[in-house]
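The structure's right below; bear with me while I get my questions together.
With one protein chain removed, the remaining protein chains of the complex are shown where they sit.
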Amino acid sequence: MKYITEYRNKNLSKKIADKTNDYLKDYKGKISLMEVCGTHTHSIFHSGIMSLLSDKIEHLSGPGCPVCVTPNEYIDTAIAYSRLPEVIITTFGDMIKVPGSSSSLEKEKANGAKVKIVYSPLESLEIARKNPGKKVVFLGVGFETTAPLVASTILRANEEKLKNFFVLSGHKLIPPAMQSLLESGEIKIDGFICPGHVSAIIGETPYQPIVDKYGIPSVIIGFEPIDLLEGIEMLVRQIVEKDKSKVENQYKRVVRREGNKKALSLMNKVFDIKDSPWRGLGLLPKSGLYIKKAYSEFDAEKKINVKVEKTKTHPQCICGQVLCGTKKPFECTLFSKICTPESPIGPCMVSSEGTCAAYYKFKKQ
Amino acid sequence: MKKTEIKNRKILLSHGSGGIAMSSLIKELMLDKFDNPILRLLTDSAVLKSTGEKNLCFTTDSYVVNPLFFPGGDIGTLAVNGTVNDLSVMGAKPLYISCSFILEEGLDWEILDKITTSMAKAARSARVQIVTGDTKVVEKGSADKAFINTSGVGILQKGLTLSKKKIKPGDKIIINGEIGSHGLAVMSKRENFKTNIKSDCAPLWELIESMLIVGGIKFMRDPTRGGVATVLCEIAEISGFGIKIDERKLPIHENVYSFSEILGLDPLYVANEGKVIAVTNKDKAAFILSKMKKHALGKEASIIGEITKENKGKVVLETIVGGERIVDRLVGDQLPRIC
Partner (left out) sequence: MCLAIPMKLVKIEGSKGIVELSGVKKEISLDLLKEVEIGDYLIIHAGFAIEKLNEEEAKKTLAVWEEIAEIQKQ
């Protein structure tokens, strides 16, 4: 597989890891690197690269799993929609098991709700065309990587004048979340592993103000083992050399400095940026994408009325703190005892890129 | 289990996918109630002591695949080969199978004709006879087109006992070929991707018989639902030892590899229908491997790892880049991952 397999070379991986470990030979203390993309979390565990690196490097998983940062209210709303007989819910696979306040889409499905898993948001349009008597509600979750796709899907529905396609937008933006983590000052982060595919859309520049303000080295990194190892090498070099912190781009084959302008313009055409609630982080200013008035006929929240149950969360669940990196899954009293991938209490255990699920699966202790 | 916990629960799709959810369902609702010494062993087929010198093996399986026809096979070939293979991995020569249909009202006659034709063909090539059966038709909407149940009987080879108790550190783990093609062939049809992936659905007895002649085989399983990972986890748990496997030794066809990448699936967890995993004596492994490679179903056979003293009850995988990670059981279905 061109441009995939060559980034999984064992000898090169070892070379890069050795070089990184060399930098740290005389380094005192530990270095905490945080990734803010769930796909990075998954790749790091799946490839086992941490076992090649010095144990002076610790890795923290930040709020980069869209399923995990989606607040209960959103899931409860989706569940309420799924209970309406005229609604078909379409969603990415990962959302289906996420527990809301008292149910999940998986359980609603067993009760007869129509919930369909789609690979692409475009499939929702096809389902809407085939079911003119139904209302198709697509659960729009995800960051800057996914939001332009959903924007494009809404624009296509608009062109076709589809009357039965709606989006429940829970899209969020990554840089405000990084900012908020640093502002809280609760955790020590020495370097950011910036998300490669979010950056493919937004480019290098949005990280600059964060680096300028907080002086934390940030490297945009790809997802193959060699990408991650090289990116970590770049981060460690910045940290050890103690020069002025900067934004670097390891993933130049995909991420351009200015990002994907066409995708950004579509995103801005359809969505307004507003304050938005995150699980664990609370309401973050200018961090969420909401459908603009001009396209409100596709906005599920505006067009389909539904009564949503009052939100409640498990009192002992610390997903919020796990998402911020202030606690590790092992520190949760529910972890692997009451909360397992089989019967998850919090969302971090549900998503395959959720921190708790990744710890449970790959690192059980 | 408290009564209240039973009251508010429903059967979910994940309870049928061969992972942790299914194990707990079986444990909670069946094992205690049905308990007996044969069931307790939880083998692919039950071994029934007979008065003669050879023991019988007995197994059953239901087939509910959607779509009914997929590249490389259909529900009929699956229904024969799946049951044949459950007997074969116990070391039993498959002889007779039964066949029960549950059909949905309105099913095309032609479709059932295609299914029974391929069942007959599969039975001939597996050298088993379909000797009894049953047919039920349910109202439209009460079943999805056609479900098939087959049970099978085979005879255990004389003097042969495969048992988890024989597994020791140093033993080798062998698989007969490329993994993941059945599950992905079915999925490619469902998800509307164009691939050349064909199901590996095939009867394993002939291959297994040639392996058994060498001797040194301690244990076998066929990695169907839940894939190779699930079987390895089971072996680690029941043997009480660890397992170390090498990702680079896993035979995976390029198409399967790339399709898994696109959907975000791990081929280690994808279903196979013509694969056997064998735990063998260290000294016999090379000979068994060479025997396997002579058979059409064993051309890509590979020693993928070994039983270890360390990491008791766990499966450790050395990744492609030389890192390490633990391979765990899956909870439910592997869904295409966008995240």
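As written, the chains take the letters A and B, and residue 1 is the first residue of each chain.
Operating definition for what follows: a contact is a pair of C-beta atoms (placed from the backbone, for glycine too) under 8 Å apart; a residue touches a chain by one contact, two chains touch by 3 or more.
Model, not experiment: these values are computed from the prediction.
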Worksheet entry | Visible chains in contact with the missing one | A, B
Worksheet entry | Candidates B:33, B:158 or B:194 - the one touching the absent chain | B:194
Fill in: Chain not shown: contacting residue from A:187, A:254 or A:338
A:254
Worksheet item: For chain B, which residues reach the chain that was dropped from this view?
Response: 188, 192-197, 254-255, 257-259, 261-262, 264, 337-339
Worksheet entry | Touch residues of chain A, complete complex, unshown partner | 1-4, 6-7, 11-12, 15-16, 19, 37-39, 65-67, 92, 119-123, 141-143, 145-146, 148-149, 152, 156, 195-198, 200-201, 223, 226-227, 230, 250, 252-256, 260, 262-263, 266, 353
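Following the convention adopted for this analysis, only the chains that are shown with their structure count from here on.
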Fill in: chain A and chain B, separation of their C-alpha mean positions in angstrom
35
Response to the item:
In the complex, chain A touches chain B at residues 1, 4, 8-10, 13-14, 38-39, 45-52, 65-67, 92-94, 96-97, 106-107, 109-111, 117, 119, 142, 146, 225-226, 229, 340-342, 351-353, 360-364
Worksheet item: Can you list the chain B residues touching chain A in their complex?
Response: 10-14, 20-21, 24, 191, 248, 254, 257-258, 261, 263-264, 266, 317-326, 328, 331-332, 335-339
